[in-house]
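The complex is shown incomplete by one protein chain, all other protein chains being positioned as in the whole.
Up next, chain A:
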């Protein structure tokens, strides 16, 4: 069975290629795949007749109780025959149904075969979770097939409707499956069936399972999706919506029935739902003018009948249901094929426009007549055998059985009526309607229909032979039954009812064909309207909720978040009032100086109107923070903060030179007050939280134990640096990755698409970069007005020293303030110096490498150190101390985490270089281009 599933999957994947190469003829080849399923099932007929199951088990996800347990019992054997047989015929039919120019045909073929595979998997899955997976796969494939024509709105709406309704039911079913599986401790149906739960638990599980089955099989109130799904191409309707997908629900009922039929809600739900569906479907079919819709509603009606038969939980009814299942698949697929042929041959499916087709296409007429007769239940066809068996099974005499019989008789009479309407509408000559010109019917389209119609006749005539096969399924029901499928049982009450049905149907047809007033009658409750209302309501709700919450304004979002912070934090503070005492005014009186500078700078920064002033003031707060770090006993922080602050200032200036000097918007006074109020509130609350958190702290800091291992394991005396590269190296790893991503983002924002933004077209060439590797060629590349001789001289003197100093910082960092971050930033600042002194080409001379390569190399080195430790048998990023005694040099002490720091160093250099290339050199280039374009335009105007 697994092989069959794999064959389906492979064929589905190959199908688009085959169709591209062979055109619609590829469908003949593809038809072999479902046919293989049919053939495989036929070879196991003997086993099935003896009531033995064919089983295969492959482990999949053992810890979740999911395994590919495949099992073919009698019922699944029957379904495999239908899915394989009808699938093969539908694919053959497709070969002529579609023209070579049909768009999306390759995808269609793949999805169709994939659907057949999913259906096969559903049928043979013994594991209920796997069954669910296949169940939803059929839903998804059906969605794709109904929506075959994505340009048509009806097709999209119908596809979505089918998807939502059946998925909703499927989800309910999943919950039911989990309830059963968790109770039994196994998800294999063959094991669940041995220990079913009871009481309310069982009732809930059954209702959930039935929701899945009923929505899939379009039983009332879920019936509405099936007729809409007729937007699909006709072979899809024939296969999915007559033989295969909708039968999944019926199959599930048949599968669970022998065990769960005794549960409380089982019979009432299925019998009532089935009967109502049967009547509603039949009645609606009589109203249709489109032949395909007529058949669709007929399918709804027949599904109701099947649910009644298989849902009764009686041995004889189940036998009859299995027979009806077979009969329905054969005649309904055949009739859909006929409708497709009629549509092809005449160009319409509207029975008011068709006339005289019986004479024009006699072969088609005979096929249609044979299939339709089976649908109506005319002897000696399969439909008659099945329907009579159903009637007989409910002649027990209980009150509910009488109701069901009445419903089935009435529903079958309606079936006869719409069958007649179908035959009359499609084939009869009508007064006042011109016979339409008829194209020749290609035999590959007619043959599948004819084959199915003849099979319906054979199944009727050889019903006793089928009885021997199907009885092994029916006998799994608990109650004793003695019924046998046959054409002739003698003069039984069931035979009388069958005759009554045929006569009554004819009368109904004769009455409804003449009068019209009855057409307006509708069911008071309608699933379709409810669905539309629910979807529209959902849409309205989504719009209202989104409109109310998603204002699209950044200040509003941020303000909301901050106000929540104020409310939560503030109320927490108030709740713990009074705050614990014991504060100090300061640790060190010197702190007062930077603190005062910082406060003044911050307040003025918030008020500044000029961009540059604001940037400088913010920079002052940064430097003041660095001083506070020093005074707190954190020299590493102070060093890094100073370097970063300088870098940040440079970046700001690089960008701001292009932006207007003043902030453009003069904010309204009221809005400004609100902002300041929120700002002050946040400041007060955060201060309070900072105070409360620090004052409330009682535990000893974990880092008090860092110093000793920093030396003995980490091999460094600077505890902060050892923390970064060893104790918490993972944090640093994450951080340098973030830096890399941010720098890449900067480059893409500045470089990406700038050509288009900068007005393409006539653009004068820019001066070429200087040749050779001469130091500080600024005289050749920068305007004289932009040059600064002092800066150039200082740069010449300082550059090498600074770079050397950075290397010292890098390696000294393990034992003194410094480290990879500080070192890298120092190199970055040296590059900034070169760039500022010599312009953008100088940057390329100073660092003739790709910034991305430097960052990548850094990350590689850092990661490599971590992996090397892993390979050496330690943990990731574990460091090792190495001590050598080298001649001449003396004692060498080395820690592997130092290499990690080299990686950090490289990443930081790469990041700064990348930023300079983007915000510096590339922005320069933009400016030059714009100036050149402006100059060119001015010259044009002068001329």
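The criterion applied here is as follows: contacts are C-beta pairs under 8 Å (C-beta built on N, C-alpha and C of every residue); 3 or more make two chains touch, one makes a residue touch a chain; residues count from 1.
Operating definition for what follows: contacts and distances are computed from a predicted model.
*Asks:* From the list "Copper-, silver-or heavy metal-translocating P-type ATPase", "Multisubunit sodium/proton antiporter MrpC subunit", "Cytochrome bd-I ubiquinol oxidase subunit 2" or "Heme exporter protein D", give the UniProt name belonging to the chain omitted from this structure.
*Replies:* Record says "Multisubunit sodium/proton antiporter MrpC subunit".
*Asks:* If I consider the whole complex, including the chain that's not displayed, which of A:628, A:827, A:854 or A:877 touches that chain?
*Replies:* Considering the complete complex, A:628 is the one touching the chain left out.
*Asks:* Kindly state which of the options A:542, A:849 or A:872 is in contact with the chain not pictured.
*Replies:* Going through A:542, A:849 or A:872 one by one, A:542 is the residue touching the chain not shown.
*Asks:* Which of A:13, A:749, A:786 or A:934 touches the chain that is not shown?
*Replies:* Selected residue, touching the omitted chain: A:749.
*Asks:* So one chain is hidden, and I want to know which residue out of A:529, A:687, A:788 or A:801 touches that hidden chain in the complete assembly.
*Replies:* Spelled out, the listed residue whose C-beta touches the missing chain is A:687.
*Asks:* Return the single residue from A:493, A:679 or A:789 that touches the missing chain.
*Replies:* Reading the full complex, the residue touching the unseen chain is A:679.
*Asks:* Of the residues in chain A, which ones touch the absent chain?
*Replies:* 153, 536, 539-540, 542-544, 546-548, 550-555, 558-559, 562, 582-588, 591-592, 595, 598-599, 602-603, 605-606, 611, 614-615, 618, 621-622, 625, 628-629, 632-637, 640-641, 644, 647-648, 651-652, 655-656, 658-659, 663-665, 667, 675-676, 678-680, 682-684, 686-687, 690-691, 693-695, 697, 701-703, 706-708, 710-711, 717-720, 723-724, 727-728, 731-732, 735, 738-739, 742-743, 745-746, 749-750, 754, 756-759, 815-817, 821, 908, 911, 915, 918-919, 923, 926
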